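Here the complex is missing a single protein chain, while all its other protein chains stay put.
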Amino acid sequence: MTKLQNAIVGGVRAVIGHVPASWLPGGTPDPLIDKRVALGGQQTRIDGPDKVRGAARFAAEVPMKNLLYASFVHSAIARGRIADLDVSAAEAAPGVALVMTHHNAPKMAVPPPIGMTNLKAAGNHTLPIMQDAKIRWNGQVVAVVLAETREQADHAATLIRVGYEAVQARTQFEEGKASAYTPDSMLVEKNRLDKGNAGQKLAEAAFKIDAVYTTPWENHNPIEPHASTIVWQDGKLIVHDATQMIHGTAGSLAKIFGLKVGDVQVSSPYVGGGFGAKGLWDHQILGVAAAKLADRPVRVALSRASMHRLIGGRTQTEQRVALAADADGTLKALLHHGYGVKPLHSICDEGFSLTGRSLYACESFDIVQHYVDLDLLANSFMRGPGETPGTFAIECAMDELAHAIGMDPIELRRRNVATRDPVSGAPHSQSAMMEAYDLGAARFGWHRRMAQPGMRREGEWLIGMGCASGTFPFMRMPGTSVRVTIDNSGDVHVASAAHEMGMGTATVQRQHAADRLGLPLDRVTVTIGDSSLPFASFAGGSSQTASLAAAISAASGKLVAELLRLAGNDTPLAGLKPAEVEFADGGLRGVEDPARNESFASILRRSGRAELSVVGESGAPLEIIKYSMHSTSANFCELRVSEVTGEIRVNRLVGAFDCGRILNARTATSQFKGGMIMGLGMALTEETLLDERSGRIMSTSLADYHVPVHLDVPDIDILWTDIPDPRTPLGARGIGEIGTTGVAAAIANAVFNATGKRVRDLPLTLDKLL
Amino acid sequence: MTICVNGTEVSPPADARVSLLDLLREHLHLTGTKKGCDQGACGACTVLMDGDRVLSCLTLAAQAEGRDVRTVEGLPGGSDDLHPLQRAFVEHDGLQCGYCTPGQICSAIAMAEELRRGDPSYVTHDLTAGTLVATRAEIRERMSGNLCRCGAHNGIIDAIETMLAETGA
Partner (left out) sequence: MTPLTYIRASDRADALARAGSDGRFLGGGTNLVDLLRQNVERASALVDISSLDGAIRESESGGLFIDASVKNTALAAHPLVRSRYPVLARALLAGASAQIRNMATVGGNILQRTRCMYFYDVDGARCNKRQPGAGCDALYGFNRYHAILGASDQCVATHPSDMCVALAMLDAVIHLSGAAGERQVPLTDFHVLPGDTPQIETVLKSGDLITAVELPPPSDATVNSEYRKVRDRSSYAFALISVAGGLALADGQVAQARIALGGVAAKPWRARRAEQALVGRAPTPDAFLAAIREDLIDARPLSGNSFKIGLVERTMVAVLTALAGTNA
């Protein structure tokens, strides 16, 4: 399938390459790039008041009569089968309504996998769920208990006795590397890139860096644990879920339980953090199955430990990067090889080897990554998948190369920054990484950095500065739709099954719709978060804003046509063609003659319509095939390292971003900062502790998995180039993930600058600096 | 004995295992108080008990008998129904997903009182100083029991500084 994928993508690329740009999406730049009223402003988030009151309702908080609480029993071995199962004590325990195991679980199809071929699929793995006695990873659910109260369910779960027949499990990364497999594709790219004889250039180069960088397993750990409140009603299924894949979850559940898609409703107006984790995992499926068997509503609210057993994280990576350069810093060769874990049943790629294909021009490339197949829980996408670990390796190597040459690290990047796609040669839609560097360097005070490590000291603290590039590709999802309704008072209502997990989705699309349709903000409402609304793709790949924007834009075109039709001949607009009118002042007006206008309310009133409703859809993202579309960033860090303890304290961070136009300065700043703070955690503390002897995750609490606390987080400055991308809706590219990329490298590079110690293994715990 | 929750007397649950957090969320449907970890490692469940910030997940409901419990739903609001700190959170964008937010807010309100009282923190340089300066480092250390994963930390500290300035703490 992946070979086929390569052929298809390659074929489409060849064709699209010859198509004139004006035929493609974004062929004509979006007029809202410049014509902005609400867009680009500082609107506070519209759900802010509800969130600060605690009134925003999350999935585990939906009131439900006759509710049962679920508790899970997890396997204690990684591979084998359940030999004995004694559930009698649990069944007899107070309040217990059901114990579900593979003996009585209903028949369920395997989850349809996430992918570009089926946008209503959300499966992170393709394993059967509770259909047999087989154990496939340590932590797999072997029994579900439903009881009248949470306390009763949790207690009854402890009464279940499970006997296992274990077989030798494959849980060791180092051992698994020997039999690693090499996929043909990495997302939509060919995995292996061999261009320009990199081996020879490496051998001949004046300056060379060749090092191995590692990143550990990491977990998203949103503060809201995964939860679903599930009810079957007259053969239909309603799931109040915490998901960033509303339609994917609905479609998958329909498939798994043999239902019509329309018979599954998934509601998820608020998600308490996702970062890639809030997709479809076993807990929703088992909860739905148990609710069906018990014939009662069920609440699944995962414990933090259950989250670590059931929700996949980011794979560990081991990456070798070799860079070769001339004395003037020109890159001659880039080699990026490495390993990650991806069990054969796992869907999500961690394409760290994609990073080096877009950032820098280089004469030759030798790039490929391999996967180790282990008996582990499937991994998943985590904020900035691929580029987050990828930039750590590439950008540390760039720093090492700059040091070896004796060149300023920013200057090295300036000499090599890509002016077109380094691999395909495709033009950039827009790219200005060095402008981001210039902005950031000025704000940060990069000129104060000492090139020689270990030169700055305050008491026991060594001070260092570092920088690194970040990058993430542009993505716009096809099929994402919005319904735009104009009511008879001329107000506009936008609806889509889109997701809110902190990005400010409704806030920003309200600004967009207001500007697109020529209305003040207070005449626009946005409703999201339910599968009964028009289809929206997942909130992932930093694609949601662009996808929704394309859909609203498409809807606005339909509205013009419909409004002109409804307006008829008895209107100042009569005779004008769609191309000759524009939205303004809550209505349409002639572009050439603004005096020819009529309000929405008037048009609807005259035509006797209570409302006018159209659906717009984001079309196929052909622009990403013709153009090289990547956001970039420049990250700066100043930190101190204790000579006594090796502790690192980050003094300040600056992030300068080239992500097209910024739509809401306030929420964008927050999103960039949030990404950078996840990068800070990755750099300093975050590590999922997988005991390779048992395949069991040991760091299952937030006391053991250290996300940054307030005292770890310094003041962060966020800047952006705000240069529009002429090929994207609103001139914007996604900003959700890029913040995380490059941060760990900037921090590791600053540690080197402070101490002269080059640590290539994350996290940068103090023992590595003693 | 009853538990006073936001001014209303509430009977303790029959099952002694029920935490104050689950009493609030599952029995009283006061879901503004959040469950993040249920083991004292995140601070999302912070409520005020007799004015002090505590973790409701590690407090058995029975332990709250005879006590005054205040949750985010019971914070005194101004004309727009928002506490000054809640308003500052919105203004400074001290939130993204909103899940840790009520805990951060309850925590910060109690923290302001601790600062006023002169309670030291781990980063207080002079433990015997009579008055404290609420530096950003002081606020950060004192708020470190409230995790945020979206990364709203800067906005949260900004919002708290705004409240402290407004109330003269």
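Observations on the model:
Letters A and B name the chains as they come in the text, with residue numbers starting at 1 for each one.
Everything below uses one rule, namely that contacts are C-beta pairs under 8 Å (C-beta built on N, C-alpha and C of every residue); 3 or more make two chains touch, one makes a residue touch a chain.
The structure displayed is predicted, hence computed values, not measured ones.
Set against the missing chain, the residues A:Val37, A:Ala404, A:Val615 or A:Leu689 yield one that touches it, A:Leu689. The residue touching the chain not shown here, chosen from A:Met64, A:Ala133 or A:Leu766, is A:Leu766.
Taking the complete complex into account, residues 15-17, 19, 38-40, 43, 46, 52-55, 58-60, 62-63, 65, 107, 110-111, 114, 117-122, 124, 127-128, 140-142, 144-147 of subunit B touch the chain not shown.
Subunit A meets the missing chain through residues 73-74, 76, 94, 138-139, 151, 154-155, 158, 460, 644-647, 649, 684-685, 689, 691, 693-694, 696, 698-701, 703-704, 706, 708-712, 765-767, 770.
In this text, only the chains that are shown with their structure count from here on.
Touching subunit A in their complex are the following residues of subunit B: 15, 17-18, 22, 25-26, 29, 31-42, 44, 71-73, 80-82, 86-87, 89-91, 93, 95-102, 105, 123, 136-137, 139-141, 143-157. Looking at the complex, you find that subunit A touches subunit B at residues 44-45, 47-58, 60-61, 63, 149-151, 155, 220-225, 270-275, 301, 303-304, 501-504, 666-667, 669-671, 673-678, 701-703, 707-711, 713, 715-716.
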